[in-house]
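All protein chains but one are shown in place.
Let's turn to subunit A:
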Amino acid sequence: MWNYEKRLEYPVNIKEMNPQIAKFIISQYGGPDGEISASLRYLSQRYAMPYREVMGILTDIGTEEMAHYEMIATIVHQLTRNLTPEEIKESGFGDYYIDHTLGIWPQAAGGIPFNACEFQVKGDPITDIMEDMAAEQKARSTYDNILRVVKDPDVIDPIRFLRAREVVHFQRFGEALRIIQEHLDSKNFYACNPAFDNNCGTK
């Protein structure tokens, strides 16, 4: 069960519109390494996960990703909210505007819509947590790419926060992987799948 808190995890107060930058940043809303992929991946991986500490970290990081999803939407909204039709035409935001006006829709920077094929739920604890660690690194790289092209400190500040959270999540998933491996045969972690095979590991 979820409840909403009427606040952003970290404040976003952007004064200057910038539709070109908005089109880059929207990739973290619906792109291949974006926040909704992250949230759905972790929350969906919980059910086959046999270890409670890992169920906990998947739940709590998956929940935090929803807060990041809201921060990204807020950044895109504030970068585009008062655009005139002329500004839309001149800025290259027109292709997005034609389909979505100034609404926020999950797509990648290149316009590709969000798709569950951007993440996996394999039902194998090692496989799933390895994917999660890779996902955090890919999102961190995307934030690094964004930070190289953004000059506005009002945008840089919340993006830096989000980047730092990717690093922390990577660390926590690394610990989750260690917890999983401690339940398995130290000579061959892959001898069986503790989410599927009977009598696999110490559980």
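Note that in this section contacts are C-beta pairs under 8 Å (C-beta built on N, C-alpha and C of every residue); 3 or more make two chains touch, one makes a residue touch a chain; residues count from 1.
Methods note: contacts and distances are computed from a predicted model.
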| item | value |
| --- | --- |
| Name per UniProt, for the chain absent here [options: "Energy-coupling factor transport system permease protein", "HEAT repeat protein", "ABC transporter ATP-binding protein" or "Spore coat protein CotJB"] | "Spore coat protein CotJB" |
| Contact with the hidden chain (one of A:16, A:53, A:99 or A:144) | A:53 |
| Subunit A residues touching the omitted chain (full complex) | 1, 3, 46-47, 52-53, 55-57, 59 |
